[in-house]
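A single protein chain has been omitted from the complex, and every remaining protein chain is retained in its original position.
Each chain carries a letter (A, B and C) given by its place in the written order, and its residues are counted from 1.
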Amino acid sequence: MTTSDKSSSMELKSGKNELFTDPNPDNARDFFKNKSRSLKSKLSTVENVVKTMVNDGDYISIGGFGANRIPTAIIHEIVRQKKKNLGFAGHTSTHDFQVLVGGECISKCDIAYIVGLEARGLSANARKAVQSGKIQITEWTNAVLSWRLKAAAMGISFMPARSMLGTDTFKYSAAKEIECPFTGQKYAALPALYPDFAAIHVHEADIYGNCRIYGASVSDEDLAKASKRVVITAERIVPTESFRQAPSSTIIPFWCVDAVIEVPFGSYPGNMPFRYYSDEEYLMSWLKKEKNPEEFAEFFKQQIYDTKNFYEYLELNGGIEKITKLRAIENLIDMGEK
Amino acid sequence: MTTSDKSSSMELKSGKNELFTDPNPDNARDFFKNKSRSLKSKLSTVENVVKTMVNDGDYISIGGFGANRIPTAIIHEIVRQKKKNLGFAGHTSTHDFQVLVGGECISKCDIAYIVGLEARGLSANARKAVQSGKIQITEWTNAVLSWRLKAAAMGISFMPARSMLGTDTFKYSAAKEIECPFTGQKYAALPALYPDFAAIHVHEADIYGNCRIYGASVSDEDLAKASKRVVITAERIVPTESFRQAPSSTIIPFWCVDAVIEVPFGSYPGNMPFRYYSDEEYLMSWLKKEKNPEEFAEFFKQQIYDTKNFYEYLELNGGIEKITKLRAIENLIDMGEK
Amino acid sequence: MTDYKPMELMICVAARILEDNAIVVVGTGAPCAAAMLSQKTISPNLTIMFEAGGVAPVLRTMPISVGDSRTTHRAIMTSSMPDIMESCQRGMVDYCFLGGAQIDMYGNINSTMIGNNHAMPKTRFPGSGGANDLASLCHKTLMMTPQDSRRFTEKLDFLTSPGYLTGGKSREEAGLPKDSGPYRIITNMAIMGFDEESKRMKVLSINPGYDRKDIQENCGFELLWADKITDTAPPTEKELDILRNVVDPNGYIIGR
Partner (left out) sequence: MTDYKPMELMICVAARILEDNAIVVVGTGAPCAAAMLSQKTISPNLTIMFEAGGVAPVLRTMPISVGDSRTTHRAIMTSSMPDIMESCQRGMVDYCFLGGAQIDMYGNINSTMIGNNHAMPKTRFPGSGGANDLASLCHKTLMMTPQDSRRFTEKLDFLTSPGYLTGGKSREEAGLPKDSGPYRIITNMAIMGFDEESKRMKVLSINPGYDRKDIQENCGFELLWADKITDTAPPTEKELDILRNVVDPNGYIIGR
């Protein structure tokens, strides 16, 4: 690499923690070459998707941000089917991560934000998992994980960025310093992140996997492209015609997607922007129960292992009546109950 | 830079042509730090925008693709005001480039595609300008110019890509080969492109510069971010409320934009997706006239120098009646005239 | 046998290569006609993309521009140039089409200039546009071209878009994606592929009315020959009917 004179004397550092995934774009191309591009119905079931698309040891990533627009049904089913030794992309994952930690599914984590629940406080379980060394971690940041996905989506093995430089976050990452061949500017080179499996919850999808999202997309268009296997859960399955009528609104095209499932209220207990708010009582009670391991084990069993599927889980927590209330909160509507 | 053993013996090449713009992100940050973020009306006039925002010697870039969704009014006014020695980003610019070449405004060009008019044929004038050496050129490709803009939009001085490697296109570019610090993979490093000025035509904008585009966005969201000064011409000025009602459809936010002008039918003689088709007769007659310099000079004078503004130009070429026909062609409607 | 023009044959041959459920990036003209014909014959679920951002449109009429509104008519998605090109770079795009003024034995293509002074070329052509990107990044590059010994040349004046560069492993060594490169060159006389090892152009199939001598005489470099050379099947009645009456009823492409 051509380096400018002024900087050629500086030493370029490397993060010392493990890189959990292969950034090689030719290996990814080998996979994508054979990924189906067919315009066939991809409708499936939660059970079947997790059975056939998630393997022990896979590296997975969950769409949305925090407890917003999360594919809860898939996350629960990964726990129910006792998937183990998963790698995980922790870019502001909160409730989703805590469910998976409750099920002891995760053994490696690219970590940016997984211990907290934002304004709600910290997760005792997530904290314990990290503090005990049970989960092997490599440090990154939110933007860096999104750029690592973007590099993969672009088909390149790294992306330069100005985050992490000079910090311990860099030191415990797997990034490497590089210099710009034009300016000598130092960058953190971020290795492309190609997850084995991604689950994304969207507002609307068709049977082929074309998707629309309303509100912040977070990193989900890049996640859908970067991931080898992608399942979409959707609030509503809509006709393909609706995409052809408004093609500018399509955010994920069908050839990125391997399976589609209609899961109404599928982000519960999280927030679904413009549809229903998060169930704050539920999330706070979850956090509270985490502080008492026995109580939590019983609660977790009741909520996940003892519910057959997401419908039973919704019913257990208040069903349509609860969702109706959360819809009113979302839309800042006073329901006249006072 | 850490290089893998297998590749460290290979020589890394550099393109030998001139890099017309500064890729340094700190210099760009100095500019962007002081760029106005205020939510004030930015309505202006074509004449005033070109007078105050375009300087001789500036590097400019035009939105859209080919003769589709182009800001014709601004392009004409640049010619009328006799701006000189402009640098130009030629990523499939066709009619827009040929107008500027007709006005002898351009002296440097990052070239990917400017000589042809796609299925319509080649431009004699554009060809002559390049063959004569009058315009200094550096070779790139369409994707590479879009990635150079993306690097600038991202605030980094280069982007790795797998285009151009091994070719004369690379040799006559200003790219540099680099190696991935993780895989040893060779890439073309593409220097960030920060234009001084960009003009983009959109379907809808508000008075602050928030924009919506229907159909292919080409590179325009990145162009709006990468450019120091941005003017938007819009088919329609719409209330800001319409953006707040559908914020997922905003493609360019107000703080990227310095001026806004309502220019109905503003892409004429080009195509405006979902609104009106290109005037193929006009474009073909332009190409034909280019073959005869005297005839072209007269035509160019009549069309541009002798028209006071874009309204006069539209009237000269058929006004509302012509546009109505082009709307029917766009929408594949038989107007019953047969 | 129905009478047909060379361009009609080339389009039919290209259309047969594009298998169902593949993704192809096309431009205007013959490649677009080939993709449309393929959709209407063997590959109803062929996904067509345009580099300006049009994805899976319903092509009712032929686009004039890679970015005009025909490329997004009833599209599944309207996207951006970087998005399309990144899909190619990621390995999701199977086919692309290239054109050019010169091609060499390794499938390298010149669409930039004739002459030996880049700053003042004798003749300037459109240049790369997105051609270099597509040739670099898609899995399989196709070309339809009339064949003559000036166009099929020993040495390009300018290497715009990469084929197999200097042959052998040179393409991969330059950093280009493995498992990519020129796949078929479709001329009025023959269909060529490329030798697995040397990466030199190799005749696979001979079009009706031509023989080995014609093909070699109209090529400026020495061609290789497949062990078994097949006869190119002429256009069928059905192909010609759809091509002439549905794909290009105005004869924009096939009328030339």
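Heads up, the rule we're going with is that contacts are C-beta pairs under 8 Å (C-beta built on N, C-alpha and C of every residue); 3 or more make two chains touch, one makes a residue touch a chain.
On a predicted model such as this, the values are computed, not experimentally measured, just so you know.
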Answer for the absent chain's shown contacts is A, B
Have a look at A:V130, A:L193, A:V263 or A:L287 and name the one touching the chain we're not showing. A:V130
Which of A:S41, A:T167 or A:Q302 touches the missing chain? It is A:T167
Tell me which of A:D58, A:E77 or A:E139 is the one touching the absent chain. A:E139
Absent-chain contact - pick from A:G215, A:P264 or A:G318: A:G215
Taking the full complex into account, what residues of chain B touch the chain not shown? 25-26, 28-33, 35-40, 152-156, 210, 225, 240, 243-245, 247-248, 250, 253-255
What residue numbers in chain A mark contact with the hidden partner chain? 10, 64-69, 91-92, 94, 111-116, 118-120, 122, 127, 130-133, 136-137, 139-144, 146-147, 150, 161-169, 172, 177, 185-188, 214-222, 271-274, 277-278, 280, 330, 332
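Here, only the chains that are shown with their structure count from here on.
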Using only protein Cα atoms, the chain sitting most centrally is B
Rounded to a whole Å, what is the gap between the Cα centroids of chain A and chain C? 40
Per the C-alpha means, the centres of chain B and chain C lie apart by a whole-Å value of 27
Residues of chain B that touch at least two other chains are 161-162, 185, 187, 214-215
For chain C, what residues touch not just one other chain but two or more? 72, 78-79, 82, 89, 137, 177
